[in-house]
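First, the structure itself, so that you have it in front of you.
Entry: chain A
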Amino acid sequence: MQIIISNSSKEPIYEQIYAQIKKLILTGELQEGQSLPSMRQLAKDLEISVITTKRAYEELEKNGFIYSIVGKGSFISEQNTEMMKERKMKAIEEKLLVAIQNAKEMNISLVELKDMLTLLYTEDE
Partner candidate 1 sequence: MENVIELQHIQKSFNGFQIRDLSINVKKGFVTGFIGGNGAGKSTTIKMIMNLLQQDSGTISIFGKSYKKHEKEIKERIGFVYDENIFYENITLKDMKMIIKPAYKKWDDKKFQYYVEQFELPLNKNMKTFSKGMKMKASLAIALAHHAELIIMDEPTSGLDPIFRRELLNILHELMQDEDKTIFFSTHITTDLDRIADYITFIHNGQHIFTKEFYKIEEEYAIVKGTLDLLDCETEREFIALRKTNRGFEALTANKHRVATIFGDTVVVEKPTLEDIMYYTKKGW
Partner candidate 2 sequence: MLNLILKDILIQKNILIIYIATIILYLMVNVSSVFIVFIYSIVFVLSAFSNDEKDNANILLNSLPYTRKEIVSSKYIGTLIFTGFFMFYTYLFDFLLNGKEVAVLWKEILLIMGLVMIVISFILPISYKFKTKYLTIFMMVSFAIYLVMVKSFFPNFNNLVKTVVQNFMTVQELQLYLIITLLIVLLYIGSWMLSIRIYERKAF
């Protein structure tokens, strides 16, 4: 896991950490169940205070991206991936709705549309 922080940025350091870890999770570079470095280790590596990394982790936890087990450390949340899946499903649904609407406007039947979808889906594989 790589994190680059800027001391001269207007954005507080804990927010920079928060944003970068969040991005790593959303892009799938950090996967569910994977452990994060301890707050103290991360503080040492980044040469920043422990309380800064603590704050970043607290925010990540509050927003459901990570969870921590006392004595074991922090891990990437699993609920989080389900949430993400739900969100993605919703996005797909919306896009499909647009496709359906377009299809209806052009009088394309459901069967034709399904065929088109199957073709595109398998073609991609």
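Candidate selection criterion: all candidates are chains of the complex that A comes from, given by their letters.
Quick note on the criterion: contacts are C-beta pairs under 8 Å (C-beta built on N, C-alpha and C of every residue); 3 or more make two chains touch, one makes a residue touch a chain; residues count from 1.
Owing to the predicted nature of the structure, the values given are computational and were not obtained by experimental measurement.
**Q** State which numbered option touches chain A in this complex: 1 or 2.
**A** Answer for chain A among the listed options: 1.
**Q** Give every residue of chain A touching candidate 1 within the complex, in rising order.
**A** Checking each residue of chain A against candidate 1 gives 7, 10, 12-14, 40-41, 43-44, 47-52, 55.
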